[in-house]
Structure formats: C-alpha cells, structure tokens
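Please read through the structure below; I'll follow up with questions.
Complex shown without one protein chain; remaining protein chains in place.
Which chain is which? They are A and B, in the order written, and residues in each are numbered from 1.
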Amino acid sequence: MNQLPLLLTGIAVAVALAGAVVALVLPERRAPALLLVASCIAATLALVAGGAVLLGGASGDRLLWSFPVLGPIAVGTTPLGALFACVAAFVYIPTSIYSLRYLDRYRHEYSLRAFSSWYCVLLAAIIAIFICRDIVSFFIVWEVVAIASAALVAYEWRRERNVRAAFIMLAMSEAGTIAAMAAMLLARAGSGSLLFGVPAGGLSAVAAWTIFMLSFFGFGVKAGLLPVNSWLPRAHPVAPGNVSALLSGVILNLGVYGIVLVNVELVPVRFAGEGIVVLAIGAASALIGILYATIEDDLKVMLAYSSVENLGIAVTALGVAFVFTAAHQSVFAALGFAAGIYHVANHSAYKGLLFLGAATLDARLGGRSMNRLGGLIRILPATTAFFFVGVLAIAAIPPLNGFVSEWLTFQALLRAVELSPLGLRIVFALCGAILALTAALAVTCFVKAFGMTFLGKARTPLPRVGEAPSTMRLGMALLALECIGLGVLPTYVLPVIGRAAADFFGSGTIVTALIPQFFRPAAPPNPLPPDFVATFHALGAQIGMGLPGRGWVAMLRGGSANPVVFAMSTTYLTFIIIALLGVTYGVVALVTRRRAIDRSRVWAGGLRSLLPEMTYTATGFSNPVRVIFNAIFNPTEVENDRETIYEHFRSAIRRRREDVFSADRVLAEPVAQAVRRFASFLARMHHGRLPAYVGYALGTLVVALAIVIWM
Amino acid sequence: MLSDVLNVLRSIWPSIEWRVDDGSIVAVLPREDLRAVAKYFSAQRWRLGTIVATEGRHELELRYCFYATAHPGWAQLIIALNPVDRTIASLTPVTIAADWFEREIEDLFSVRFAQHPRLGDFVLHDDQWAENAGLMRPFVQSGEDLPVQRREWRPKRVLEEEGAFVMPVGPVYSGGAESALFLLETVGEDVVRATPRLFYKYRAIEKIAQGRTAADALLLAERCAGTSAIGNGLAYCRAVERALGATLTRRSEALRGFFAELERLRHHMTSIREICESTSLSVAASQALWLEEQFLRISGELCGHRYLFGVLAIGGLQRDFADPALEACLRKADALRPKVDALRGALERSSSFLDRIERVGIVDREAAQTFELVGPFARAAAISADMRAVQPYAPYSGLEFNVPIEEEGDGYARLRVLFAEMEESVRIMAALCRDLPADGTRIDAAMRAGRGLGWSEAPRGASLAWVELEADGTVSRYRLTPPSFRNWHGFHVATESFAFQDFPIVLATLDLSVAENDR
Partner (left out) sequence: MSWFWRGLRAGVLTEGPAPEALPESLSPGLPRATEFSTPAQAAEIAARCPTGALEAQDRVVGVQPDRCVDCMRCKSAQEWRHDVRWAHPDAVERFGSRFKHSIHVRIIDAGDCGSCLNELAQLTGPSYNLHRFGIFITPTPRQADVLLVVGPVTRQMAGPLKVAYEAMPSPKRVLAVGACAASGGIFGPSVMSAGGAADAVPVDLTVPGCPPPPLAIIGALRALCGQEPPA
C-alpha cells in the first residue's frame, strides 16, 4: 500500500490552509508573497502526488475514518482525481506567480490579506475535493469551494454589481449542489453506504434516469452548461483577473469532474438516451456560447462565453463516450472520454492564459472593451505574444493544444458509423455539424479578439505604459508553454489520460486505440494486425523507423463498419512548420538580399493617416454574425432616436440594443419571476392571524408524515 | 405675375422700396426683414437660386436671388452688411436650401451666420486653412496670403451607437473616380449615414475670374465642369449679355439650344454608362461606353472639339456652323437612337440590374422640395425644376417640349428620366434644325459696366451665373452656382441607411459631378 501520494496531498491541503491562516496575521504588503509561496508549495505537492498516482500507478489507496454524526469519511487517491488535481495545479501555479504583482492594483483599496486567505482556502478545497471519497466530505468541501470562489468574485465588494454577481453565482451553485447531492444520495441508496468505493446496487431505470438528470443539472451549473450558466458571464467581468483564470481554468472543471464521477464511476451510464442528453446540451452550449462570445466586445465577457463553448465541446465528447458506453463499445467510449478530458485540460491552460492576458490589459490600460483598445502589440509585445499563443490554441490551430482535443472530439463523433440505430447517427451528425460551425465561429471570434485588441491602431488614446512586470509575464509564459506542450506532445499526454480511463474502460485502450507504433514491424506487443501494418509499410511508413519518437502520431483506425484511417501528428507538424518557416525566411532573405525595401505609410485613400474613429470596431467586425443569427440573439431595441435641428439637420442618430443571454431569457428570468411571485405569496400568508398559522403547522405535519410513511 | 407679386410685397412691407428691373424684383432690405421676406417667397414656392456675396473696398453685400416656379420672374434681395461686423442671421432655419450657400460664404468671405447649425470645414478644409480664411476677400491675392493653420480635423459624427465607426472612402478611391471623401458611418454591414467631404478639387474659379476679360472668363465657365461646358458656359454668356444689354441673333440662340441638347444627350449617355458600371454589368457598360464615344465623335466632327469647348462666345457663337453639317449631326444622333433604345430595353428586362437600382438612394418629393434639388435628380422625385420650362429662355421659350417626370425618386426613376430626356433632346434638336434662321451667329456687343443674372438648364440641372463687369469688359465678380452644388446638398438624404455594397450604385444614380461642385 503506497500511501505517499495521499500523504503528500494531505500536506498540500495543510500548507494551503496554513497559508490561509497566516495570511490573516501577516502585514498587508507581505500577503501576496505569502500567497505565492503557500499556493506554489501546495500546488506543487498536489502535482507531485497526482503525478505519482498517474505515472506510478499508486492509486486505489483508501484511508477511512468514521465519525459518529457524519458517518464514514473516506479519502483516497484515484487516477481520475489525480488527473483533475494536476490540471488544477497547472493553472494554480502560474496564476499564483502572476498574482504577486497583479494584486498591486488593489493595494490601499481592498484588503490583500483577505484576498490571499480566500485564495489559499480555495486552493486547499480544490486539492481536497479530488481525494474525497464519500458524499459527506465531498459536499462539505464542495461548499467550501463555492463559498471561497464567491468570496473571491465579490472581492471588490464596494461595487454593487460585483456583490450581485457573486450572489447569483452562489445561489445558482447552491441550487446545483442540492440537485447533485440528491442525485448522489439516491445513487448511494441502493448500496446503503455513503462511500464512493462501494459499488452501487441495482437501480431501476427510473432511479437511474433521476440520478442522471439531477446530477447532470447539478454539476452542469458548475460546468457552465446551458441553460444554467447565467452566473458565468456575470461573475467573470467583475472578478479580479487572476480569479477569472481560476474560475475558468479550475472551478468549471469541477463540474466536469462531477459529471464524470457520477456517470462513469458511481452509476455507469446504461442508456444511450443519457448520452444523447449530454451530447445535445454540450453541443448547444458550444454553439450558443461561441455566438455570444463572437458578438461580445468586452474581452472578459467574451472569454467567459467562450468558456461556455469550450466546456460544451468537452461535454459533447463525454456525451459521445456515454453513448458508446451504453452501446458497450468501450474503445470508442474511451476515445470520447479522452477527448473530453483532454479538452478540459487544454481549456484550463489556454483560458487561464487568455484571462491572465485580459487581466494584464485591464491592469495596465484600465479597460477591456475591444472597441477602445487596439495596436497593443507595440506597447505590450510580450503579452501580445502570449495572448497570441492562447488565441491560436483556442481557435484550434495546429499544432497547438486546442487542435488536438477538437480533432479527437471530431474523430469520436465520426465514429457514429459504429452505432446501429439511425437516430443516434443523425444526432451525432447534427452535433458534428454544430461543432464544425462552432469551430468556425471560434476562429472568427478570436481573430476579432486578437486583431481588434493587439493589431491596428488604438481606437481611443491609450495611456503610455510599458510591458507588464516580469512575474506577470512569467505566469503567462508558463501557461503558454503548457498550451504548446499539450499541443505538440499529445502522444505523451494521452497515455496519462489513458491511466485515468483505465479503471473504467479497460487498461491500455486509449493507448492502443490512438498511439499505435505502426512504424515498427510487427513486433510482439504491436496490437495492429500484420496486414494493416504491411499496408502502411507499402506506403513507406517504415521510413519513420529511423525517426525519433516513434509514437508521435495519433491515429485512429476505423472499426469493422468503416475501416478508414485518420491520423495526425502535431509533433511532426511542428518540425515541418519550423522547417517551412525557416526555408521561406531563407529564400526570401536570399532573393531580397540585394534589394532595397520601400517602406511607406499605410495607404488610406490619400488621407494622411487614418484617424482612430476610422478603424474597424470589434462590433463592426462581428456584426455579420449578429445579423445572421439575429433569431438567437433576439435583441431588443432600447433606443432609436433621430435628432434634427431645424427639422432637416441630422444632428444625431442614437441607437442602442441589448442582447439578453438566451439562458437568462429561457430560464433565469422566468425562475426569478416565479420566486418573486412566490415570495409575495408568502408575504400574503403572513398576515398575522393565529388560526392561519395553526393551519400551516398542521399542514406541514401531515405532509411530513406522508413522506415518512411513503418511504 | 411679377406685378401682382410686387403689389403684395409693397402692401406687406411698405417701408421697403420694391422695384422691378429686367425681369427681377429688386429691393434693398434691412437685415431684420430678410427672414420674413425669404419665408414669404418660400411659401409662394419660389426657390432660392443663389446667394451672391460681393465685397468691395468698403462695402460688403449679400444678394439673395429667388426665382418663381409658377411664372417667369426673379427676385433679388440685397442686404448691405457692415464689413467690420460681418454678421447676419442665418437663413437656414427658414430655407434649408440656404445652408450650403451660407457655409460657402462663411469660408470665402468670413461672414458669420448666426444660428447656422454647422459651419466650418467646407470649401477650405480645416486641416489646411484657418477658419474664416476669406479666400474671396480683396486682400487675398495669391495662395500665400491665406492664413494657414494645421489643425487636426475630425469627421463630424452623427451616429451614436456602441461600436460605430466611420469608414472613409476617398479622397482617392476606385479606378478613375473624381476626388472626394465620403464618410460612411456604420456599425458594420449597413451604412447608417454617408457624409461627403467635398472641395478637394476647389480651383477657386470665381477668384481667378476676377480681373480677366469677359471672353477669357468664359473659358473658366466652360471648364468648371468639362462634361457640361455648354450648360455652365451658357449661363455665363447669358449673364454677360444681360450685363451688356445685348440682344442676340435668333440663329445663335437656336444653335446654342442645339449644342445644349447635344451636350445633354452625350452627358446623359455618360451617366447611364456610369450606372451600368456601378452595377458591374460589364456588357451594358461597354455598350454604353461605345454609344458615348459615338456621341463624342459626333460632337467632335461638328465643331472640332469632343466636349464642345470653344463653341460659345459672348454675343453668340465663336463661329458659324453650316446647316448641312448640323443636319448631318442630327441624322447621326438620330441614327443612334435605336441603339440607345435597345440598351434601355435590355436593361429594363434585366431583373438582376433592376434589383440593384430599384429602391436605392430614395429621395422623395418632399425632400427634393425642401433641399430644392434640380435637374434629373429632382425630376425623378416628381419635381420638374427645369429652367427651360420654369424660367423659359430662348430658344426654348418658343418651343414645345416635354419635361419627363417620375414619381419614385429611386435609382431606377432617375435612370428612366435620363433615357426619356435623351429622347426629348433629339426631338428638340430636330425642331431647332427644322427652320434655322439665317441672321448671323454673333453680334459684337460693346463692352460697358454692368451686372447681370444668367441661367440655363445644364445637363445636371439649373446653372446660374451672376456677373459684374467693369467698363473695360473685365469681370469684377463672377458667381456661378452649378447644379451639382445644389444636388450634393441632397446627397445625405439619398444615403441614409443602405447596404455598403450599394454605395457605388447610389453614387452613380445620383449623377453628381465633383468638379462642377468644387469649381
């Protein structure tokens, strides 16, 4: 029994908690440094522990206590938890480094001690939640996460908007928690134990569906899925920049973790229908998320909507996994699972990076509206470079990481041919089409985000500032490196995910399915059929034998129904890109070696120079999308005034429109209204007459008794 | 008639001395009465022809010229301004058509128009010259005398919406377009409003003309807009002849009419060609180009110049043209008619073409009325405004002809007006050719000091000229009001809300000349 990883994780939690306590007593200006040290140590420990579990196979260890009131409390490391913990640590470390100087902007205005303390509490809870192996501790820690993140969102508490956003976030999170808890309790009802490790007893179909729907709704809130994600676009713009990075890079993942935990480990999916629900919600979230992201001009709100999109993609991949699980095709299920988890990890890396980038702009220039920014490449070159990496990654441009997981997702969707029911195939095809549209819109969205913000010229006069401090740059650089690493070396990442998947889909499935060593002649461990290998050898694949890193190709061999081979290698592509760029540069340099280069101003139709108000705005760039998808945005025209002087001099045309987030429109607003009505109904009940109260009490008693008897 | 109007005016403003002089009601008004009188004229459907500012050594005078639309007759309201104070209440709140005249005078004479909503950056651009540079004032002798001021110029923005921006087109744009800057206000996709910034090509013809002989200034009038040399030249000649009190021979009047119609024919062909080009209908554009070239050749063959330069002269025509040559010209023009008709028919059957010009750049009757638009532009919006009919002059006074009118005010209506006018022009040419008098083509008008108002219907609409001559025949003031200046004023009406890709089409159908406006 190797207890070391669990021990390390425990120490990590302790360090983080200690940091939280010490932060409160340290002098104000030392708080950021403490935050940095404590959270880096804790996160590194968690990372080491997680790594040990994933690479060393040191999992399955359990440590149990039993508390008289709460029942058994179990902690333990699992590969799945370790994977999520590692992803969290990978975001937490750079963010903490970044925070050191970023927090300067709040000095004298808000308490840095409070911030550091909550920050460490959140870290402790996040590390802890992945080792909780029973319902009680899981939800206690879950609540800590919810409260700590809400506290961080409301950090600038003097602004009413922030506090409201935090409350909405907390309220929705609570609703989700209750649903998720109910689902978990139901799931455990069969086994009679609150521990995760005990297998669930046989559940009726109705119970299984109830558990699924409740948990999916409950964890969907955290994961920011439609239609329960109204909190997301509200919380992000008001949260401090580094907190936004954590919200998107870590907190959202918890929702996915929850979904996976319930549907893969606790109550494995039995019905294709469950998978379809997940698939549909995922695809819808992806499309709606990216649509709103595309038309949004506030950088952070845009990134928030883009998180909805990315989590939607990840969940779509999970949906594929669930459908295949239900169809007992564990290889493809594993493929979907790997795609989903990979995408979550990728999203954490690039969204963390992009949020830090946005925070840098906010901190340096005091604004995030793309309609005001522009031309920042000249004043913030390093930030621009990092942001560019993030943009390439999120727009799924190879060889960066977004490409890899989206490729896997599409491969998983294309496996629809292996499913026999026609209905399922149609759903897969539809989701594939939606995801393709989403991918195209994502490119538009981020071309706009990058182009409008960093290229061209400033749309309003910007303060003359220099580059961000080095620690901030380091934070971004680490995340950028992660994006590159996750993108260029997928064949090293996939086995790790494979380890996490091994418990559920059989060990080695992902590696066998995706990283065949087909360069090698049919050596014994090669699972590929000899004739298949021979075909590739006929195509000259053995040439690759001499190349380093034989596994640097991800390849998906079709099943029996559709023996098509899809393969890609971002690794080799990287070398090719570098070589091509080098050759191009060389040729250009050679050809123009003796040429004088004319440099002249941008041609602006004979104008001396373009004025700032003559540059394309972000709104203008995305207006076509707005027009095409008008039915979805369904905007309300708030203002359309035409002012004239002397009846004929047009002096002003004032127009304003508001796009209400569709999730708000279909769910949040009606619910809020119902609550308001209910509240006023309650108020009417309290009119102070004694018999009425007696009546209420009796009624409650009767209802309670009825429930007890029925159970 | 004019005498009735005079009686009414005398009864309303008995203190003002009203008189009639050479077909015009003339009166010197006190500054305070101007708005009321102008309002009266506007209410009687008189149109503001032009405002002439003249500055001598010690006096500054504004002359508001109105013309009646119901019967022949003009009115000239004269205001003497204090050359030091240089302030007067703007007429724009009452007569919107005065807007651009006042802006021009503000730039060129440094006159301040109180309550004018938008002055500055008009003729003289703000980023180059100081405001109130007063180019036309006597002390400015050369460009170096102008006060220079490098200021940053910012476009005036009207659209206030999140993400709104100004898309500049020009001043150098497209293949061979005239230089002008268009500021398109948009939030992407649809343009909400387009504002032209003109006068890049401002050559200061009015300034150059001062001190030249009447004959030399005619060259300027012709070359103000080379594509309507006769139109603008004729207005000038008629003004000078009025000033000299000369009476022309009937033959020269008829020939002038003949050339004016020949020019209209060719000019309208050009406009039609531009409309075809703007819709990227290349076959139609090529055929229109070829037809246009044929009209150019006909003109060149008849008088030695493809654009009819050097045809007009003070007192008639520069030389006589033989009747057979004129008839040959008419025959050739007539022979092209079936080709023009075929083009018209093909265009009208081409639904993709109609889709692009129908319901674009709409200017309704009311707007055409308010902005006092002229020419085919106005006629497509059901306003006749044809000087040949409204203020008839020889040879049209004795002629029967139609003024084509359309109702819709859109691009297609304007195209139909152009085609219809071409047909009418050939008919007028034929009528003029039928019985040409033989009383000579030129009189020798003796030079003398004088002032006169002349007008003509140039291809793009009413062209007005005001000329003041010295005793030796040099021009001391030449004020020209070309039709494009009037019609550009209505440009923004036609361009409120349109799809960006329709911009060239709107522009082409409006048939506006930058050169003519910029002078």
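Everything below uses one rule, namely that a contact is a pair of C-beta atoms (placed from the backbone, for glycine too) under 8 Å apart; a residue touches a chain by one contact, two chains touch by 3 or more.
All figures in this text were calculated on a predicted structure; none of them were measured in a lab.
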Given B:L296, B:L399, B:A430 or B:I443, the residue that touches the chain left out of view is B:L296
Out of B:V172, B:L354, B:A389 or B:I405, which is the one that touches the chain we can't see? B:V172
With respect to the chain omitted from the figure, which of B:Q115, B:S286, B:S397 or B:S497 is a touching residue? B:S286
Would you write out the residues of chain A that touch the absent chain, in ascending order? 598, 600-601, 603-608
Where chain B meets the left-out chain, the residues are 124-125, 128, 135, 140-143, 146, 171-179, 199-205, 207-208, 215-216, 219-220, 223-227, 229, 270, 273, 281, 283-284, 286-287, 289-290, 292-293, 296-298, 300-301, 304-307, 309-311, 318-319, 346, 349-350, 513-516, 518
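Just so we're on the same page, only the chains that are shown with their structure count from here on.
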Whole-Å distance, C-alpha centre of chain A to that of chain B, is 65
Residue ranges of chain B in contact with chain A within the complex: 92-93, 96, 99, 117-118, 154-155, 157-173, 179, 181, 185-189, 192-193, 370-371, 492, 496
Going by the contact rule set out above, which residues of chain A touch chain B in the complex? 297, 371, 459, 604-607, 610-611, 613-624, 627, 645-656
